[in-house]
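Please see the structure below; I have some questions.
Every protein chain of the complex appears in place save one, which is left out.
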Amino acid sequence: MLHHILDWYNYWVIALLMLVGIYGMMAKKNLLKKLMGMNILQVGVILFWLTMSPKLGATIPVFDPALGTPIKAVDYANPVPQALMLTAIVVGIATTGVALALLIRIHRRYGTLEEDEILEKMR
Amino acid sequence: MKWSALIGLVFAGALMVYSSPELPPFGASNTPPDTHVSPRYIEKGPEETGAENQVTGVIVDYRGFDTLFETSVIMIAGLATALILWGDHRERDP
Partner (left out) sequence: MTGVYDSAIVRFAARVQAPLLQMYALYVLLHGDFSPGGGFQAGAALAGSFLIPRIAVGMEKGKRVMTTPRATVCAVCGVIVYGGTGLLCLILGGHYFLDYSALEHLPWPMPHGGPTRAIGSLIVEIGVAMTVMGVMITLFDDLLQEAGSGL
């Protein structure tokens, strides 16, 4: 039973993060809270990729001279998901920045950030 | 809206937890991400790219084209933010 939990607990934590993010996007009425829900969902997806990279008994993917010159792939963690997720993190920052700028314009125009009040004022 | 969202998401979460043993266990080394291309990047990385940090070697040398367009995406996002707010600034006090 403990073996079963220890092998797969990382996927349960990531499922919890993604569900919190989707709940925030669906059920909250404030536009800023929806945006933060999207950010939490993004963090969950990035963590899901990153939990595929470590290996038991392996070190970080920087060449260590103490481990011998013919490099064996089983000694080092997988660098490819980490490299791909660097891109994803920075794209997330860019998306959040543009979305915050749009929220500032909406607030100046309508005076509020609640979704139902904005829909009423738009009719 | 809140209760129906909560029930639907709890059901989706239970489905995810029930199907998680299909995924590779934490820390295994014969998973699909670890077998096709990344052993070659780890073994030949320091001598081909000259970088002892294999992550830097992957993002700048083996996958350098991805990083070029990702950098341009960051630049476009910064310019878009500046244009959205600068237009409003000129509209409000001419």
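Lettered A and B in written order, each chain numbered from 1.
Note that a residue touches a chain if its C-beta (ideal position, glycine included) is under 8 Å from a C-beta of that chain, and two chains touch if they have at least 3 such contacts.
Just so you know, these numbers come straight off a predicted model, no measurement behind them.
Listed for subunit A, the residues touching the missing chain in the whole complex are 60, 62, 86, 90, 94, 97, 100-101, 104. Interface residues of subunit B facing the missing partner chain: 46-53, 55-57, 59-61, 64-65, 67-68, 71-72, 74-75, 77-79, 81-82, 85-86, 89.
Note that in this section only the chains that are shown with their structure count from here on.
Once the centre of each chain is set as its mean CA position, subunit A and subunit B turn out to be 8 Å apart.
Those residues of subunit A that touch subunit B in the complex are listed here as 4, 6-12, 15-16, 19, 22-23, 26-27, 51-56, 58, 61-63, 71-74, 76, 78-83, 86-87, 90-91, 93-95, 97-98, 100-102, 104-105, 108. Of all residues in subunit B, only 1-2, 5-6, 9-10, 12-13, 16-17, 20-21, 23-29, 31, 33-34, 37-39, 41-43, 45-46, 52-55, 57-59, 63, 66-67, 70, 73-74, 76-78, 80-81, 84-85, 88, 92 touch subunit A in the complex they form.
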